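Sharing a structure, written as C-alpha coordinates. Questions coming.
Only one protein chain is missing from this complex, and each of the others stays in its spot.
Moving on, here comes chain A:
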Amino acid sequence: MLRNRVGRMAAGVLAGAMVTVGVAACGGDSTTATPAEGGSSAAAPTGAKVGLAYDIGGRGDQSFNDSAAAGLDKAKSELKLPDPRELTASPGETEAQKEERLRLLATSGYNPVVAVGFAYSGPVKKVAAEFPDVKFAIVDDAAATGPNISNLVFAEHEGSFLVGAAAALKSTKNNVGFVGGVQVPLIQKFEAGFAAGAKAVNKDITIQSKYLSQPPEFTGFNDPAKGKTVAEGMIDAGADVVYHAAGGSGSGVFEAAKAGKAQAIGVDADQALTADAAVKDVVMTSMLKKLDVAVYDFLKSFAAGTVKPGTTVYDLKVAGVDYSVTGGKVDDIKDKLEEYKQKIVSGEIKVPETTS
(Lines give C-alpha, C1' and ligand atoms only; values in the text may rest on other atoms or scores of the structure.)
Protein backbone atom coordinates (compact mmCIF):
# COMPACT_ATOMS: atom_id res chain seq x y z
CA MET A 1 0.00 0.00 0.00
CA LEU A 2 2.88 2.26 0.62
CA ARG A 3 3.78 1.93 -2.94
CA ASN A 4 0.24 2.51 -3.87
CA ARG A 5 0.13 5.55 -1.79
CA VAL A 6 3.34 6.72 -3.20
CA GLY A 7 2.08 5.92 -6.60
CA ARG A 8 -1.07 7.81 -6.00
CA MET A 9 0.87 10.74 -4.80
CA ALA A 10 3.08 10.42 -7.77
CA ALA A 11 0.10 10.26 -10.09
CA GLY A 12 -1.35 13.35 -8.57
CA VAL A 13 1.94 15.09 -8.87
CA LEU A 14 2.35 13.95 -12.39
CA ALA A 15 -1.07 15.14 -13.39
CA GLY A 16 -0.41 18.52 -11.87
CA ALA A 17 2.92 18.72 -13.54
CA MET A 18 1.47 17.88 -16.88
CA VAL A 19 -1.07 20.58 -16.50
CA THR A 20 1.63 22.97 -15.64
CA VAL A 21 3.73 21.88 -18.57
CA GLY A 22 0.96 22.33 -21.04
CA VAL A 23 0.26 25.84 -19.92
CA ALA A 24 3.85 26.87 -20.09
CA ALA A 25 5.12 25.45 -23.27
CA CYS A 26 3.60 22.72 -25.25
CA GLY A 27 -0.12 23.03 -24.78
CA GLY A 28 -0.75 23.69 -28.43
CA ASP A 29 1.35 20.75 -29.48
CA SER A 30 -0.39 18.33 -27.23
CA THR A 31 -3.83 19.39 -28.31
CA THR A 32 -3.11 18.86 -31.94
CA ALA A 33 -1.21 15.67 -31.35
CA THR A 34 -3.92 14.10 -29.30
CA PRO A 35 -6.74 13.84 -31.80
CA ALA A 36 -4.31 12.60 -34.39
CA GLU A 37 -3.10 9.80 -32.18
CA GLY A 38 -6.45 8.82 -30.74
CA GLY A 39 -7.83 7.94 -34.12
CA SER A 40 -11.21 6.76 -32.94
CA SER A 41 -12.15 10.09 -31.47
CA ALA A 42 -10.43 12.33 -33.93
CA ALA A 43 -13.53 14.44 -34.27
CA ALA A 44 -13.45 15.57 -30.68
CA PRO A 45 -10.53 17.77 -29.79
CA THR A 46 -10.62 16.45 -26.24
CA GLY A 47 -10.51 12.79 -27.22
CA ALA A 48 -7.15 12.06 -25.71
CA LYS A 49 -6.24 8.42 -25.40
CA VAL A 50 -5.02 8.41 -21.83
CA GLY A 51 -2.48 5.82 -20.76
CA LEU A 52 -2.17 5.36 -17.02
CA ALA A 53 0.44 3.23 -15.29
CA TYR A 54 -0.37 2.32 -11.70
CA ASP A 55 1.98 1.24 -9.01
CA ILE A 56 1.61 -2.20 -7.41
CA GLY A 57 -1.98 -2.92 -6.47
CA GLY A 58 -3.52 -1.01 -9.33
CA ARG A 59 -7.15 -0.07 -9.60
CA GLY A 60 -9.17 -1.55 -6.78
CA ASP A 61 -6.71 -1.03 -3.94
CA GLN A 62 -9.19 1.31 -2.17
CA SER A 63 -6.31 3.61 -1.61
CA PHE A 64 -3.66 5.43 -3.53
CA ASN A 65 -4.18 3.92 -6.98
CA ASP A 66 -7.94 4.08 -6.69
CA SER A 67 -7.72 7.76 -5.97
CA ALA A 68 -5.84 8.28 -9.23
CA ALA A 69 -8.39 6.07 -10.93
CA ALA A 70 -11.18 8.29 -9.59
CA GLY A 71 -9.56 11.30 -11.23
CA LEU A 72 -9.26 9.38 -14.46
CA ASP A 73 -12.88 8.26 -14.35
CA LYS A 74 -14.07 11.78 -13.71
CA ALA A 75 -12.01 13.08 -16.61
CA LYS A 76 -13.30 10.31 -18.83
CA SER A 77 -16.94 11.10 -18.25
CA GLU A 78 -16.65 14.88 -18.14
CA LEU A 79 -14.18 15.29 -20.97
CA LYS A 80 -15.73 12.47 -22.98
CA LEU A 81 -12.45 10.66 -23.45
CA PRO A 82 -12.21 7.38 -25.30
CA ASP A 83 -11.45 4.33 -23.17
CA PRO A 84 -8.14 4.88 -21.41
CA ARG A 85 -5.61 2.11 -21.03
CA GLU A 86 -4.54 1.28 -17.50
CA LEU A 87 -1.50 -0.87 -16.78
CA THR A 88 -0.32 -2.06 -13.38
CA ALA A 89 3.09 -2.79 -11.92
CA SER A 90 3.94 -6.25 -10.62
CA PRO A 91 5.56 -6.82 -7.25
CA GLY A 92 9.33 -7.22 -7.46
CA GLU A 93 9.73 -5.79 -10.93
CA THR A 94 12.64 -3.62 -11.91
CA GLU A 95 12.79 -0.18 -13.45
CA ALA A 96 13.30 -1.83 -16.83
CA GLN A 97 9.78 -3.22 -16.70
CA LYS A 98 8.30 0.09 -15.61
CA GLU A 99 10.13 1.74 -18.45
CA GLU A 100 8.80 -0.84 -20.88
CA ARG A 101 5.28 -0.23 -19.62
CA LEU A 102 5.49 3.50 -20.28
CA ARG A 103 7.15 2.92 -23.63
CA LEU A 104 4.40 0.51 -24.68
CA LEU A 105 1.79 3.11 -23.85
CA ALA A 106 3.65 5.84 -25.73
CA THR A 107 4.34 3.71 -28.81
CA SER A 108 0.74 2.52 -28.89
CA GLY A 109 -0.42 6.08 -29.32
CA TYR A 110 -1.48 6.87 -25.79
CA ASN A 111 -1.03 10.53 -24.97
CA PRO A 112 -0.94 11.76 -22.25
CA VAL A 113 0.69 9.09 -20.12
CA VAL A 114 0.21 9.30 -16.36
CA ALA A 115 2.54 7.36 -14.05
CA VAL A 116 1.29 6.82 -10.53
CA GLY A 117 4.00 6.48 -7.90
CA PHE A 118 7.53 7.69 -7.19
CA ALA A 119 8.99 4.42 -8.43
CA TYR A 120 8.26 5.61 -11.98
CA SER A 121 10.65 8.53 -11.58
CA GLY A 122 13.60 7.11 -13.49
CA PRO A 123 11.50 5.41 -16.17
CA VAL A 124 9.40 8.54 -16.85
CA LYS A 125 12.50 10.64 -17.31
CA LYS A 126 13.96 8.17 -19.77
CA VAL A 127 10.83 7.45 -21.80
CA ALA A 128 9.71 11.09 -21.88
CA ALA A 129 12.99 11.97 -23.56
CA GLU A 130 12.32 9.35 -26.24
CA PHE A 131 8.82 10.63 -26.95
CA PRO A 132 9.00 14.44 -26.95
CA ASP A 133 5.50 14.73 -28.44
CA VAL A 134 3.84 12.77 -25.66
CA LYS A 135 2.95 14.48 -22.39
CA PHE A 136 3.89 12.63 -19.24
CA ALA A 137 2.73 13.18 -15.70
CA ILE A 138 4.16 11.56 -12.59
CA VAL A 139 2.57 11.56 -9.16
CA ASP A 140 4.64 11.95 -5.99
CA ASP A 141 7.89 12.74 -7.69
CA ALA A 142 9.58 15.98 -8.58
CA ALA A 143 12.95 14.50 -9.50
CA ALA A 144 12.03 13.45 -13.04
CA THR A 145 12.13 16.65 -15.02
CA GLY A 146 11.78 17.40 -18.69
CA PRO A 147 9.97 19.68 -21.14
CA ASN A 148 7.11 17.15 -21.41
CA ILE A 149 6.98 15.92 -17.81
CA SER A 150 4.55 17.31 -15.28
CA ASN A 151 5.24 16.45 -11.66
CA LEU A 152 2.28 16.30 -9.32
CA VAL A 153 3.34 16.43 -5.68
CA PHE A 154 1.43 16.93 -2.47
CA ALA A 155 2.14 18.68 0.80
CA GLU A 156 1.07 15.71 2.93
CA HIS A 157 2.79 17.20 5.95
CA GLU A 158 0.56 20.29 5.87
CA GLY A 159 -2.65 18.30 5.81
CA SER A 160 -1.27 16.02 8.50
CA PHE A 161 -0.48 19.03 10.66
CA LEU A 162 -4.16 19.96 10.73
CA VAL A 163 -5.35 16.48 11.69
CA GLY A 164 -2.52 16.34 14.25
CA ALA A 165 -3.88 19.52 15.78
CA ALA A 166 -7.39 18.07 15.64
CA ALA A 167 -6.18 14.91 17.39
CA ALA A 168 -4.52 16.90 20.18
CA LEU A 169 -7.58 19.11 20.62
CA LYS A 170 -9.84 16.07 20.87
CA SER A 171 -7.61 13.90 23.03
CA THR A 172 -8.69 13.84 26.65
CA LYS A 173 -5.79 11.66 27.73
CA ASN A 174 -3.11 13.79 26.10
CA ASN A 175 -2.00 10.79 24.12
CA VAL A 176 -2.31 10.27 20.36
CA GLY A 177 -1.06 7.62 17.95
CA PHE A 178 0.29 7.50 14.40
CA VAL A 179 0.20 4.26 12.38
CA GLY A 180 2.35 4.40 9.24
CA GLY A 181 2.04 1.81 6.49
CA VAL A 182 5.64 1.43 5.40
CA GLN A 183 8.60 3.31 6.79
CA VAL A 184 9.57 5.36 3.76
CA PRO A 185 10.25 9.08 3.46
CA LEU A 186 6.84 9.70 1.93
CA ILE A 187 4.95 8.32 4.92
CA GLN A 188 7.38 9.93 7.31
CA LYS A 189 6.12 13.23 5.92
CA PHE A 190 2.68 12.34 7.27
CA GLU A 191 4.18 11.48 10.63
CA ALA A 192 6.24 14.67 10.82
CA GLY A 193 3.24 16.87 10.04
CA PHE A 194 0.99 15.02 12.45
CA ALA A 195 3.48 15.28 15.30
CA ALA A 196 4.09 18.98 14.63
CA GLY A 197 0.34 19.65 14.59
CA ALA A 198 -0.26 17.80 17.84
CA LYS A 199 2.64 19.56 19.54
CA ALA A 200 1.47 22.96 18.32
CA VAL A 201 -1.68 22.43 20.37
CA ASN A 202 -0.05 20.83 23.37
CA LYS A 203 3.70 20.82 23.79
CA ASP A 204 3.66 17.96 26.29
CA ILE A 205 1.40 15.58 24.41
CA THR A 206 2.49 11.97 24.10
CA ILE A 207 2.75 10.85 20.46
CA GLN A 208 3.08 7.14 19.75
CA SER A 209 4.40 6.30 16.29
CA LYS A 210 4.68 2.96 14.64
CA TYR A 211 5.16 1.57 11.13
CA LEU A 212 3.65 -1.70 9.97
CA SER A 213 6.46 -2.75 7.67
CA GLN A 214 9.78 -1.62 6.36
CA PRO A 215 11.00 -1.53 2.78
CA PRO A 216 11.42 -3.52 0.65
CA GLU A 217 8.48 -5.13 2.42
CA PHE A 218 5.48 -3.05 1.32
CA THR A 219 2.79 -5.22 2.92
CA GLY A 220 2.18 -2.54 5.55
CA PHE A 221 -0.12 -0.79 3.10
CA ASN A 222 -2.42 -3.74 2.91
CA ASP A 223 -2.40 -5.54 6.23
CA PRO A 224 -5.53 -4.67 8.23
CA ALA A 225 -4.80 -7.32 10.87
CA LYS A 226 -1.44 -5.79 11.66
CA GLY A 227 -2.93 -2.31 11.60
CA LYS A 228 -5.47 -3.46 14.15
CA THR A 229 -2.88 -5.03 16.44
CA VAL A 230 -0.65 -1.98 16.38
CA ALA A 231 -3.55 0.42 16.97
CA GLU A 232 -4.81 -1.76 19.81
CA GLY A 233 -1.38 -1.54 21.38
CA MET A 234 -1.43 2.24 21.16
CA ILE A 235 -4.92 2.48 22.62
CA ASP A 236 -3.94 0.12 25.43
CA ALA A 237 -0.98 2.38 26.09
CA GLY A 238 -3.28 5.33 26.55
CA ALA A 239 -3.91 6.82 23.10
CA ASP A 240 -7.46 7.97 22.43
CA VAL A 241 -7.01 9.34 18.90
CA VAL A 242 -5.14 7.35 16.24
CA TYR A 243 -4.18 8.66 12.79
CA HIS A 244 -3.25 6.18 10.10
CA ALA A 245 -1.31 6.68 6.89
CA ALA A 246 -1.38 3.02 6.01
CA GLY A 247 -3.70 2.65 3.01
CA GLY A 248 -5.66 -0.58 3.22
CA SER A 249 -4.37 -1.37 6.70
CA GLY A 250 -6.45 1.55 7.94
CA SER A 251 -9.60 -0.55 8.23
CA GLY A 252 -7.87 -2.50 11.00
CA VAL A 253 -6.99 0.75 12.76
CA PHE A 254 -10.66 1.77 12.63
CA GLU A 255 -11.72 -1.58 14.10
CA ALA A 256 -9.26 -1.20 16.95
CA ALA A 257 -10.48 2.34 17.61
CA LYS A 258 -14.08 1.14 17.66
CA ALA A 259 -13.30 -1.68 20.07
CA GLY A 260 -11.15 0.54 22.28
CA LYS A 261 -13.68 3.41 22.33
CA ALA A 262 -11.10 5.69 20.75
CA GLN A 263 -11.33 7.92 17.72
CA ALA A 264 -9.53 7.50 14.42
CA ILE A 265 -8.35 9.79 11.65
CA GLY A 266 -8.49 8.61 8.06
CA VAL A 267 -6.15 9.37 5.20
CA ASP A 268 -6.13 10.21 1.47
CA ALA A 269 -9.89 9.94 0.94
CA ASP A 270 -12.74 11.10 3.18
CA GLN A 271 -12.85 7.85 5.07
CA ALA A 272 -15.95 8.77 7.05
CA LEU A 273 -17.59 8.10 3.69
CA THR A 274 -15.47 5.28 2.31
CA ALA A 275 -14.81 3.11 5.38
CA ASP A 276 -16.93 0.09 6.26
CA ALA A 277 -20.33 1.05 7.65
CA ALA A 278 -19.55 -0.67 10.95
CA VAL A 279 -16.59 1.56 11.72
CA LYS A 280 -17.46 4.78 9.91
CA ASP A 281 -18.51 6.47 13.11
CA VAL A 282 -15.03 6.30 14.66
CA VAL A 283 -13.57 8.36 11.85
CA MET A 284 -13.47 11.82 13.34
CA THR A 285 -11.83 13.44 10.32
CA SER A 286 -9.56 12.49 7.42
CA MET A 287 -6.46 14.01 5.92
CA LEU A 288 -7.47 14.49 2.30
CA LYS A 289 -4.80 14.01 -0.32
CA LYS A 290 -6.59 14.93 -3.51
CA LEU A 291 -4.89 12.71 -6.01
CA ASP A 292 -8.09 12.54 -8.02
CA VAL A 293 -8.11 16.32 -8.33
CA ALA A 294 -4.50 16.35 -9.47
CA VAL A 295 -5.06 13.68 -12.11
CA TYR A 296 -8.28 15.30 -13.28
CA ASP A 297 -6.68 18.74 -13.45
CA PHE A 298 -3.85 17.38 -15.50
CA LEU A 299 -6.12 15.62 -17.97
CA LYS A 300 -8.35 18.66 -18.19
CA SER A 301 -5.47 20.95 -18.95
CA PHE A 302 -4.24 18.44 -21.50
CA ALA A 303 -7.61 18.60 -23.19
CA ALA A 304 -7.47 22.37 -23.12
CA GLY A 305 -3.91 22.37 -24.41
CA THR A 306 -2.63 24.11 -21.34
CA VAL A 307 -0.36 21.45 -19.87
CA LYS A 308 2.79 22.89 -18.41
CA PRO A 309 5.90 20.99 -17.43
CA GLY A 310 7.47 21.01 -14.00
CA THR A 311 6.24 20.61 -10.49
CA THR A 312 2.77 21.43 -9.32
CA VAL A 313 2.50 21.29 -5.56
CA TYR A 314 -0.89 20.39 -4.21
CA ASP A 315 -0.69 22.00 -0.81
CA LEU A 316 -3.03 23.57 1.68
CA LYS A 317 -3.12 26.85 -0.20
CA VAL A 318 -4.69 25.29 -3.30
CA ALA A 319 -6.67 22.78 -1.22
CA GLY A 320 -4.65 19.91 -2.67
CA VAL A 321 -4.57 18.59 0.88
CA ASP A 322 -7.17 19.32 3.54
CA TYR A 323 -9.11 17.85 6.43
CA SER A 324 -12.63 16.52 6.10
CA VAL A 325 -15.62 17.58 8.18
CA THR A 326 -18.04 14.76 7.32
CA GLY A 327 -20.01 13.70 10.39
CA GLY A 328 -19.54 17.02 12.14
CA LYS A 329 -17.15 15.60 14.72
CA VAL A 330 -14.66 18.41 14.37
CA ASP A 331 -17.21 21.21 14.09
CA ASP A 332 -16.47 22.37 17.62
CA ILE A 333 -12.77 22.82 16.90
CA LYS A 334 -13.17 23.98 13.34
CA ASP A 335 -12.34 27.58 14.15
CA LYS A 336 -9.03 26.57 15.65
CA LEU A 337 -8.20 24.32 12.72
CA GLU A 338 -9.03 27.08 10.26
CA GLU A 339 -6.75 29.37 12.24
CA TYR A 340 -3.89 26.89 11.88
CA LYS A 341 -4.71 26.50 8.21
CA GLN A 342 -4.46 30.25 7.67
CA LYS A 343 -1.16 30.35 9.50
CA ILE A 344 0.27 27.59 7.34
CA VAL A 345 -1.02 29.18 4.15
CA SER A 346 0.39 32.56 5.14
CA GLY A 347 3.71 30.96 6.03
CA GLU A 348 3.51 31.88 9.69
CA ILE A 349 3.74 28.20 10.59
CA LYS A 350 6.29 26.18 8.69
CA VAL A 351 5.45 22.49 8.89
CA PRO A 352 8.47 20.16 8.98
CA GLU A 353 8.67 17.45 6.32
CA THR A 354 10.89 15.11 8.26
CA THR A 355 10.68 13.70 11.73
CA SER A 356 14.28 14.24 12.65
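Note that in this section contacts are C-beta pairs under 8 Å (C-beta built on N, C-alpha and C of every residue); 3 or more make two chains touch, one makes a residue touch a chain; residues count from 1.
Operating definition for what follows: contacts and distances are computed from a predicted model.
> Assign the chain not included in the display its UniProt protein name, restricting the answer to "Molybdopterin-dependent oxidoreductase", "Simple sugar transport system permease protein", "Clp protease" or "Cytochrome c oxidase assembly protein CtaG".
Per the UniProt record, the undisplayed chain of the complex is "Simple sugar transport system permease protein".
> Touching the hidden chain in the complete assembly: which of A:P91, A:P132 or A:P352 does that?
Result: among the candidates, A:P91 touches the missing chain.
> Decide which residue listed in A:A142, A:V253, A:L299 or A:L316 touches the omitted chain of the complex.
Going through A:A142, A:V253, A:L299 or A:L316 one by one, A:A142 is the residue touching the chain not shown.
> Which residue, A:A119, A:A192 or A:A269, contacts the hidden chain when the whole complex is considered?
A:A119
> Just one of A:V134, A:A167, A:L186 or A:I207 touches the chain that is missing; which is it?
Selected residue, touching the omitted chain: A:L186.
> So which bits of chain A touch the chain we can't see?
Touch with the absent chain occurs at residues 6, 9-10, 85, 87-88, 90-97, 100-101, 104-105, 108, 118-119, 121, 140-143, 151, 153, 183-186, 214-217, 311, 356.
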